[in-house]
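Only one protein chain is missing; all other protein chains are in place.
Per-chain numbering from 1; labels A and B assigned in written order.
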Amino acid sequence: MKKPSILLGIGLSFALASCTPGGVPGLTDSTEGEQPSQSEDKTDNPTSSKPDKESDLKYDQAGNPIFENVEIDFWSISIGSDGLIQKEIVDAFNEEYEGKIHVNRAERRHDEFSSAIVNTVVNDPENAPDIVQGHGERIRELQSQGIYVPLEEAIELSKIDYQRSNYFENILDDLYLEDDSGSEHLYGFPLDMHSNVIIARKDIIEKNGYEVPTNHQEFIEVCQGLADKAYAGTYQYLPTAQTNPDLEWMTSSAGTELYPWFMSIEALDDALTYAITGAVQNGSKMVDERGLPAWNTQSTIDYFEQMREYMYPSDGKRPLIRRSLSYEFISDFYKGNYIFASTGPWNLTGYKTIFDSAIGLGQGGFEEGVAIMPISNLFALDENSEDASKIVGTAHAFSLTRTVESDTVKAACMVFADYMSKQYVKWMEGGHLPMLKSAMEDPALLESDIYKNIGQYLGNPEDFTLGGVTEYYSEVFGLEMNQGLNEVWHQTFNTQTQNKSISDIVNEQYLNSLSIISDYQ
Amino acid sequence: MPKNTVSISRKKKPIRLNKLAVTIFFAIFCFLWIFPVLYLVNGSLKSSLDWATNPRSFFPDFGYTFENFKILFVGGDQNGAYDYGLDAQPITAWILNSLIASLIHTVLYLVIACLAAYAFTFLKFKGRDALFALLLVSMAIPGVMLTTPQFENVLKLGLSLNIWAIILPGLGGISGVYLIRQFFKGVPNSLVESAKIDGASNFRVFCQVVLPLAKSVLFVQGLFSFMSVWNDYAWAQIVLGYGDKKLWTLQLGLTYLVDVNKGQLGSTGVTMAASIISMLPVFIVYLFAERNIVEGVALTGVKN
Partner (left out) sequence: MKHGKEKAVYYGKSYLTALLFLLPLLAMFLLFFLIPFISGINMSFYHYNLADPSDTYFVGFENYKYFLFTKEIPVMIDGEPVLGADGEPLMVANNSFYSFWYSLLYTFLFALVIVPVSIFLPLLLASFLKKKPWGYRLWRSLIFIPSIFAVSATGTAFVYLFSNSEDGFINALFNTHVEWLNTPLTAWFVILLLCLYGIGANFIILSAGLENVPKSLYESSLIDGCNSWQKFLYVTLPGIKYQLSVCLFTTLIGYMNLYGQNRVLTMGGPSDFAHPERPGVTHTVIYVIQDYLTGSGKFSLMGRISAVCIVFGLFVAALSSIRLFVDRDKKGGNKHAKEYREYFAKKETHPAQ
């Protein structure tokens, strides 16, 4: 024992505590129920924290759960413009359920989303969210760490009408995950699916005698045709009102270098579009059954080699892609310096406004001048390949964290999730397609302005896929970090790696993915 | 060129020429030196429309505007509905958090450090110098060695996601005690002794004799302490970064804004405006206390 003294006494308990290996008290074992979660205090059900106690959830005579001032902490990954839309929906929910359920919504950026949830659930369960809305392909990461819990019980408690067959199974199947015992459970309540779209200068394409392309061959044909015409001095384009007040069509001078295809190397969404969707459309698998990367295939190599060829042609053709490190293509897009660009559909309303108010396209405006194209078929070198129409997108889904103990809160969360998934008309303003099959037949959606302007161009919901379920999502795809398939894409185009063969790059990054995965074990 | 500055050496021509050359050098150097800050100020006053349509030009096409600052504080939806990642304008919360944390830390540390420095300078007890030397050794141990256990420590104390997690850990620092002690050593011992002979208790001597003399060093140490919390990023990221945005400090929020707005149309101005806001408080303090600060910094390089 240490000699007791005034000074030592102060810190002794801490000293001993910190010298003993072991977790921080209250860090784990949420089942012990030491800390009453916030929500329970507010439901006037202080006894509910023990799982073996009777359920705190009561039902009325009609069999519907009774909610009285239930508070739900909700974290959303939707920030920016679709965050604002979601806020409106949540406000409407709170109004409709006033006195019953109140949702406190907070936002988390996508690249800190997972770590923020793990950190709070583990370290600070009192401040942890009850329900989160994250990306479907990421659920496995947190589910394998025991952060998320299965939803079946909560769905049962809430008495909402959930049928597996009501949702698009191409995405939903990936939200059913195996737990430790090997049985399958739902870990994400389906909300939507979404991916980037390609926007194209329809007016310029047509003025130059082409059609808006629908597959890869046509796409390249248009790009090559326009680049050649520009170089020959016969390319016709319509610059913005700023430099061209009368909105007259102009003809390029000979020798003009036009890069019809804008591709930002730094933008995450572009990586998802060009790297992952591209590889999938060409028949490559992303992950194997153990969750390890499986994109080290010949078809991936062929695809990336072809992409490199478009940027640095070796056969005397004109380059079609300019390797850009800027995200801000839009001013050049409106000037006619880019014809195609990839963008998140949630940006479209913003582009339209800026464009109509400040730059102006003249005749017809955005609607006439710009075509919105789903990315199906655009990157499949072989248009007849089985996967050519696939769109690797992401899905939003609701998950419950393990910190929720009260049955009332669980049920309330599911009522909220169910409500959200049915607001698909409003939610489409954020560029999201509904997961609910019936929504795609609902006249309220099909006849809405948002569907006519944007929704119908987002792609066929049945073409969407998450790319693969793996608990090593970050390491396999490496979207936030420069690793995995994302790094393959980077190095394909990087001037410093131009002499490295694609198969070398793919192999190196494959091994690198494995070594990062092993490092964390 | 400021001609009104009185020159002492007007008579000597070569020296004056020399002086002119140096002045010109400084004018050019300082312009380049401060240009990034000017660029920030200028950029923060350009509208999002400007940034979106013509990011290349220095001067705005559509005139200067306070739009970006308005967006930061009041919120705004220019161009559609994008809110620049500023859900419910947490920037006010960030500023408040940073201010509160920095101020509390400063006050507490000054009290703690002054008391200790007084004991180490004016009180005589056995083992005093040995104890002080022992504490000084701790200054040689780099903070990085403490990162992981300090994180665990903070969690154990129940301070996770709590503003106290960035206030408290710095309070065990010795460097401030050292600086204040350096200054106290300059206070004539006779002053303290005579006050004690008059029957004043140590605490009274401390409050009424020593502290009033030490205003300048207190000010400097105060500024150091303030800045250490105000400008901190790494530690705040560990203990607050995973929490709700409303708990963040300004530096966390600022880095977040830079990251989240990358690639968002015309958002550059908003990010720059946020940077300007984070610079303002220290800049204002500097303006008012330039002399004290410069002297204080110089003091850190003076050997006892």
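Keep in mind that, in the parts below, contacts are C-beta pairs under 8 Å (C-beta built on N, C-alpha and C of every residue); 3 or more make two chains touch, one makes a residue touch a chain.
It should be emphasised that the depicted structure is a prediction, and the values quoted were computed from it without experimental measurement.
Student: Which listed residue, B:A116, B:I163 or B:L247, touches the chain dropped from view?
Tutor: Missing-chain contact among the listed residues: B:A116.
Student: Which one touches the absent chain: A:D56, A:E107, A:D124 or A:E141?
Tutor: Candidates A:D56, A:E107, A:D124 or A:E141; residue touching the omitted chain: A:E141.
Student: Just one of A:L57, A:V90, A:V118 or A:I198 touches the chain that is missing; which is it?
Tutor: A:V118
Student: Could you list which residues of chain A touch the chain missing from the display?
Tutor: 6-8, 10-11, 14-15, 18-19, 21-24, 27-28, 114-115, 117-119, 122-123, 141, 145, 266, 290-292, 324-326, 328, 482, 487, 490-491, 494, 496-497, 500, 508-509, 511-512, 514-521
Student: Provide the residue numbers of chain B that touch the chain removed from this figure.
Tutor: These residues of chain B touch the chain that is not shown: 1-3, 5, 7-8, 18-19, 22-23, 25-26, 29-30, 33-34, 36-37, 39-40, 43, 55-58, 111-113, 115-116, 118-119, 123-126, 128, 135, 138, 140-153, 155, 168-172, 174, 177, 202, 206, 227, 230-231, 233-234, 237-238, 241-242, 251, 254-255, 258, 268, 271-272, 274-276, 278-279, 282-283, 286, 290, 294, 297-298, 300-303.
In this text, only the chains that are shown with their structure count from here on.
Student: Whole-Å distance, chain A centre to chain B centre, using C-alpha means?
Tutor: Result: the chain centres lie 38 Å from each other.
Student: Taking the complex as given, what residues does chain B use to touch chain A?
Tutor: Residues 49, 52-55, 77, 79-85, 87, 149, 152-153, 155-157, 160-161, 241-246, 256, 259-260, 262-266.
Student: Quick one: which bits of chain A touch chain B in the complex? Just the residue numbers, please.
Tutor: Checking each residue of chain A against chain B gives 14, 17-18, 24-25, 27, 79-81, 83-85, 87, 106-107, 109, 111-112, 115-116, 119-120, 123-124, 127, 242, 264, 266-267, 326-328, 330-331, 347, 349-354, 358-359.
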